[in-house]
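In this view, the complex is presented without one of its protein chains, the others remaining in place.
Moving on, here comes subunit A:
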Amino acid sequence: MAYSKKVVDKFENTLNNPQAFKVGKFDPKEVNVGTGMVGAPACGDVMKLQIKCEQKGNTHVIKDVKFKTYGCGSAIASSSELVEMLIGKTLEEAKEIKNKEIVDALELPPIKIHCSVLAEDSIKQAIKDFESKQ
């Protein structure tokens, strides 16, 4: 698999410095935390994304994010890339994030586009979970 330098760097940085790259977990029971988990072990990738939000005016802003990903190098890089995009965004803005942005940022090869789709699904699910608690 010929990955771009961006995927390789993102993967290695995340692996070598997990805290700085937001690897970890929040308590999913907290009311201001939304959790999304997508994928399946049998398919080779599972992404878990958690957002911690704060009320701002009549909307919510993503204050912090944690994630864990089981999957190939580009799946891990895609989650990590998405996490970077999320902090400081309102939920409305986060819902607008499209997998294409991840594909472009990491120069994902066509066979790995599904990793970015999975990442997009994970934020949608996390927001849905958060909204269901409000």
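Assorted remarks:
FYI, a contact is a pair of C-beta atoms (placed from the backbone, for glycine too) under 8 Å apart; a residue touches a chain by one contact, two chains touch by 3 or more; residues count from 1.
The rule is simple: contacts and distances are computed from a predicted model.
Only one chain is not pictured, and the protein name UniProt records for it, out of "NADH-quinone oxidoreductase subunit A", "Putative aldouronate transport system permease protein", "Cysteine desulfurase IscS" or "RNA polymerase sigma factor", is "Cysteine desulfurase IscS". For the options A:T14, A:N99 or A:S116, the residue in contact with the chain missing from this view is A:T14. Although one chain is not shown, part of subunit A still touches it, namely residues 1, 8, 11-12, 14-16, 18, 23, 25, 37-48, 68-76, 111, 114, 118.
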